[in-house]
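Here's a structure for you.
Excluded from the complex is one protein chain; the other protein chains are retained at their positions.
Right, chain A next:
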C-alpha cells in the first residue's frame, strides 16, 4: 500500500525540470482595469477635498511590482545573479534594506527578500533575475497580493506607536531598517525611509482594515491624504 501512495521522485533525476516554472506577465493590459486594494476608498478624491494640513500624511504607492525572492545565502550563484540583475547586492544583514532609485529590497528572513520595482518593470526584472541566478531559488510575483502605504509627518511615529508593539524609537529603528511585525490586528512590513517617513507593506485582504485603522489612529493629529 505504501508503495502506491509514495510520491514519484522525479525532481532529483531531472535537474532541468527545476527551472521549468510557469511565468507570466501579471500586468493588466488594456482589456483589464488594474485596481489597487484601496480603490474603493477613493484616496484621490479625499486628497483633493480633504484637509491639507495635519500631523500625519498618508500616501498609497499603488500597483507597484512586488517580487518575493527566496534562496540560500550559501548559494553564491544565487547572490551573484541577484547582483548582476539588480546592480546591487541583496542585503544579507538581518533587518536591513537597500534603496536604489525606484528599486528597493527588504530583508524579510535569512532566505527571503521583498523586491519592489515600478509595476511595468516587474516581469522584465523577474526574467532578468531568473536568467542571472543559478542553483536552487524561487521568485514569486506577489504584486496583486499587497500594497504600499507611506506614512510621513511629525506625528507619523505616534501613529506607529499605537499600531505596533515594535519599538520605533530612533535608538532602535534607524533609517533603512525594516521589520515584519504586528500592525494593529494584522501584520505589516515596516521600513523607515526617512527621519519622518515610514513605509508599510500591507496585505491586500487587510488593506481596508489598515486604512480604517490608520484613519482612526491619526484622527487626533490630523490626517492628510496625498494622491
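Keep in mind that, in the parts below, a contact is a pair of C-beta atoms (placed from the backbone, for glycine too) under 8 Å apart; a residue touches a chain by one contact, two chains touch by 3 or more; residues count from 1.
Note that in this section contacts and distances are computed from a predicted model.
Undergrad: One chain is missing here; what is its name in UniProt, given the choices "Sarcosine oxidase subunit delta", "Aspartyl/glutamyl-tRNA(Asn/Gln) amidotransferase subunit C", "ABC transporter permease" or "Potassium-transporting ATPase ATP-binding subunit"?
TA: Spelling it out: the chain absent from the display is recorded in UniProt as "Sarcosine oxidase subunit delta".
Undergrad: Check each of A:179, A:210 or A:223 against the chain that is not shown and name the one that touches it.
TA: Counting the whole complex, the residue in contact with the absent chain is A:179.
Undergrad: If I consider the whole complex, including the chain that's not displayed, which of A:27, A:80, A:95 or A:175 touches that chain?
TA: Result: among the candidates, A:95 touches the missing chain.
Undergrad: In the whole complex, what residues of chain A lie against the chain that is missing from view?
TA: 2, 94-95, 108-110, 112, 165-166, 179-182, 187
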